[in-house]
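Each remark here refers to the structure printed beneath this line.
All protein chains but one are shown at their positions in the complex.
Lettered A, B and C in written order, each chain numbered from 1.
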Amino acid sequence: MLQLFKFKGGVKPETHKAPSLQAPIAKAPLPEQLIVPLHQSIGGVPQPLVEVGQHVLKGQRIGAADQWVSAAVHAPTSGTVIAVEPRLAAHPSGLTTASVVIAPDGREEWIDRQPVDYHTLAPERLREHLRDAGVVGLGGAVFPSHAKLSAAKSVPMEELVINGAECEPFMTCDDLLMRERAEEIVRGITVFRDLLEPRKVLIGIEDNKPEALQSMREAVARLGVDFTVTAVPTRYPAGGAKQLIRVLTGKEVPASRRSPEMGVQCFNVATAYTAWRALAFGEPVISRIVTLTGNVETPRNWETLLGTPLGEFIRLGAPKPDTDRYLMGGPMMGFEMPGLEAPLVKASNCIIAGSPALFPPPAPEMPCIRCGACAEACPHELQPFELYWFSRARNFGKTQEYNLFDCIECGCCSYVCPSHIPLVQYFRFAKSEIWARERDKNQADAAKSRFEFRNERDEREKAEKAERLARAAAAKATEKPAAEKPAATVPAEETPPANAPVDADAAKKAAIAAAMERARLQREAAQVKNTDNLSTEQREEIARIDARRARAPAHQAVEQTDVAPPPAQEQ
Amino acid sequence: MLTAILIMALGAVVLGAALGFASIKFKTEGNPLVEKIEAILPQTQCGQCGFAGCKPYAEAIAAGEADINRCPPGGQEGVAKLADLLGREITPLDAEEKPKQLAIIDEHTCIGCTLCIQACPVDAIVGAAKQMHTVVSALCTGCELCVKPCPVECIRMEVIGESLETWKWRYPIFEIKRAS
Amino acid sequence: MTFTTPPYLTQDVSVRRIMLHVLAALVPAIAVYVALIGPAVLVQLGIATLVALLGEAAMLKLRDKPLALFLGDGSAVVTAWLVALAFPPLAPWWLITVGTLFAIVIAKHLYGGLGQNPFNPAMIAFAVCIVAYPSLMSQWPPVDAGNGIGEQLALIFGQAPRLDAMSGATPLDALKTALKGADSGLTVASVLDNRAVFGHVGGKGWEWVSLAYLVGGLWMWQRKIIGGQVSAAFLAGMALIATALWLLHPDQFANPLFHLVSGGTMLGAFFIVTDPVSGCTTPRGKLIFGFAAGLLAYIIRVFGGYPDGVAFAVLLLNICAPLIDHSTQPAIFGMKK
């Protein structure tokens, strides 16, 4: 028997899981339209690979990962691309995000699926394969999985933790997946194990899911692998990656470190499942299991195509008339979907129909009385009331002193707060303000260095010009005697007193030099300035602008050059 | 009376000597404060404070010659930070606070005069004489210095909108009054 | 656009519920107190509650805050009851009015109201009044004075000479006065032998009030309204120094049990130092806060110039609380050694 550890804090809200566990997973029907956001994972925004009007096949890559931490997206079904444009995102902000809209043709025509034997692939190829199949963490964090599949160089990988805890109330998608498809999950875990080579593989499942535990144990036994399937005590947020790692291994991963540095890595069961599907069947991630529950007539888990609009999805569960909102994710950490047009994405593990009866409106926020209930509930042992005090006063420096960034936003503190303070909201606010400040600061630093560079260049140019003027003057002076001799008889003003000629000459020379300078600049100016030190994106932007300008009516520019003042006039 | 004068004079001499010695021994140069102040300023180099760039303004603040509330891009928050650093009282910003902006050149109107290129303090405008110019948006600080020099008024300032990447969680405001 | 915020699940907790628990926990002590002294206690409680609610309402109105929400949270009533229980039961009506107003207006609302006061309001009220009106604040009626309700009301509302009826003092004061009495040569034991004043352990009758506070406190602890660490540390601090000195000089210092049940010890341990707003909040901070407060309370009541030291000890620790909290921050997840 594995020795289990405890994490401090946590809460035990009512689980509400039973309703959606009554029926097995069902396949959701094909929606009328699929809206596939290109950016569905942490990391870089994939570039679109398709154009409007193009016909795509089911599983065809429509967005390519643009850097290492990024994952591809695929067409969930065959059909025609009818738009590539910003659409409402499944995000609390209500903002839009670049999406590919596909009108399905109903034929569900697959691309040529190529199963691969992962043993024959080099680890690097295997990771690329997973990236291009769009495998990301399906627990909700959607971090590209391939980027987590390398052990730290200096620390041997000791434990691979597989997260089947599913601690959020209402949510049952992992539970049913483990009950029904345990074998494929275990096979997926084998892939992860072979890549990471840990000493132990620990599968943690909350003890309120006996069927899932049973099914996973059987699958492990059937496949003859030495994975340990362990029941962990049911307590929110036992399914948080850091909490589960703590419970199973006793290791605590702080915000400042990555888990491989401590010899441990954690994946969700659904991630292992999709990884296996991607390798053994050549199927990229185009669907996921989504729990539809809450205030609906028929709560159930649906295998749903990514990109299905929320409005079409909820019809499957027949929401009751008093439903006033839809939450994506669990009731502890989820958010309210901004509209029925927003699509389901890789992170959509659960949709909860809410009603005023189910989720009563929040009680008015009272002042904090520092009772410390939040500190007791915080699984990261923070002092939420101190964080709140300083977040509220916008004293962000202090919030960081109190380890704001170790907060995992699990919501335990808000849940227990007798003053009904939306603590997590304050922390998110403080975090995004700090991030914004960081961005501003970086921009300011860049601007400063560019400004200084420009000043330096100005100085240099000025110095160079002065030097040129001086040289020109010297050259003139040597020429002068020859030029002056024939003019010796002209009136006196041509030969002014001793030191005056220098001034007059200098002025004349300067005028000439300036004219030459103008001419030189005119010549030079045909060359584009300021193009060194540009990043790739900036070059791309310039390229795009050039292309646009090429299309712009050429005569306009020509006409208007007449009005132009002399170029490069300095002083 | 004489002793009194003598003793006071003696004291003055001794203390004066000690101070004179100290002033040589503990001589300080430069002012590291300027850097700290400059780090707070937004580096738009816009000159709206009346100084030619952020550094001169920082120097003026450090020397006590300028108020801390003269930087509109830094906003009221910048004032608060400066007040915090310098232990001064927070004063209201001496200008209107504006949202962050970006300069946009209307490429159909641009005549390629390069005046804006010369005006840009951070080299964020690219282009050549008699050819259209454009703003590299990632580098633009929104200082508006390029707007005035343009002879054909083809540069406008646009407020930068939010994207999913720059979106911020809002300050939680609950209408306690309405709720009660 | 407005945002709803997770968690969407809620549980039945509220400030109001906490405050009502505190009030309920005070009821047994009030009952014993009334039985000992008479209805004067209830009159004082009534005055304090009324004044506190009026003061709170006025301040909320001035500060443009929602009246119903904050008046209903019960915090003003808790403050009022604590003030009334800390003051002498036969003090004139205006004294408790001044004290309560000071607590509500200055100690609480000038700092922003509920949850933001750095000092315990009830203790501020007590300290202000004992400094300003030391004699009135030190007149405690003997438990068996046998004043009728009419007489008590007359005393409170100032229509009777405040002389003989008020001759009593708290047992603590009586002990100190007796010991300090010029060359009395009395020992603690001989003084305490006077059962008429000192009863069995801590002053006649008062031990029962203390016991009732203890019962209320334990009930709150059992209901998880208070954590118990601060109270335990406070009692430990006081018991420790009392025991040490008593063992050294049993003639000069009373036994620890006497100190634990007399004066404001029990009230302070379960209803004053447990105030989370003005106290410490970190686990170690709570222990330091309670222990130091117990120690200081003993030192002030025995060596200082006031009959009891709980109020001043708590206020002094209130001053230190932010710094104690600051320097006793617990290690967070993943940062422990």
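We adopt the following convention: a residue touches a chain if its C-beta (ideal position, glycine included) is under 8 Å from a C-beta of that chain, and two chains touch if they have at least 3 such contacts.
As a working rule, contacts and distances are computed from a predicted model.
One chain of the complex is hidden; its UniProt record names it "Ion-translocating oxidoreductase complex subunit A", one of "Ion-translocating oxidoreductase complex subunit A", "Malonate decarboxylase beta subunit", "Peptide ABC transporter permease" or "Long-chain fatty acid--CoA ligase". Just so you know, the chain we are not showing touches A, B, C across the whole complex.
In the complete complex, the residue from C:Tyr33, C:Phe87 or C:Phe119 that touches the missing chain is C:Phe119. Considering the whole complex, the residue from C:Ala107, C:Val230 or C:Val261 that touches the absent chain is C:Ala107.
In the full complex, chain A touches the hidden chain at residues 367, 389-390, 392-393, 395.
Remark: the residues of chain C touching the chain excluded from display are 62-63, 106-107, 109-113, 116, 118-119, 124, 127-128, 131, 296, 299-300, 303-306, 309, 311-313, 315-316, 318-320, 322-323, 326. In the full complex, chain B contacts the hidden chain through residues 3-4, 7-8, 11-12, 15, 18-19, 22-23, 26-28, 31-33, 36, 86-87, 89.
FYI, only the chains that are shown with their structure count from here on.
Chain-level centrality, scored on Cα centres against the all-protein Cα centre, points to A.
Placing every chain at the mean of its C-alpha atoms, the farthest one from chain B is found to be C. Between chain A and chain B, the centres computed from C-alpha atoms are 32 Å apart. Chain B and chain C, compared by their mean Cα positions, are separated by 53 Å. We define each chain's centre as the mean of its Cα atoms; on that basis chain A and chain C are separated by 55 Å. For chain B, residues touching at least two other chains, in rising order: 169-170, 172, 176, 179-180. Counting partner chains per residue, chain C has residues 3, 5, 66, 69 touching two or more of them. Those residues of chain C lying in contact with chain A across their complex are 1, 3-11, 13-15, 17-18, 66, 69-70, 73, 75, 112-116, 227, 276-277, 281-282, 325, 329-336. Every residue of chain B that touches chain A in the complex is listed here, in rising order: 38, 41-45, 53-54, 107-109, 111-115, 117-118, 121-132, 134, 136-139, 141, 151-152, 162-164, 166-172, 174, 176, 179-180. Interface residues of chain A, counted against chain B in their complex, comprise 39, 89, 91, 93, 95, 97, 362-365, 422, 425-426, 428-429, 431-433, 435-436, 439-440, 443-448, 450-451, 453-454, 521-522, 525-531, 534-535, 537-538, 541-542, 545, 548-549, 552-553, 556-557, 560-561, 563-565, 567-568, 570.
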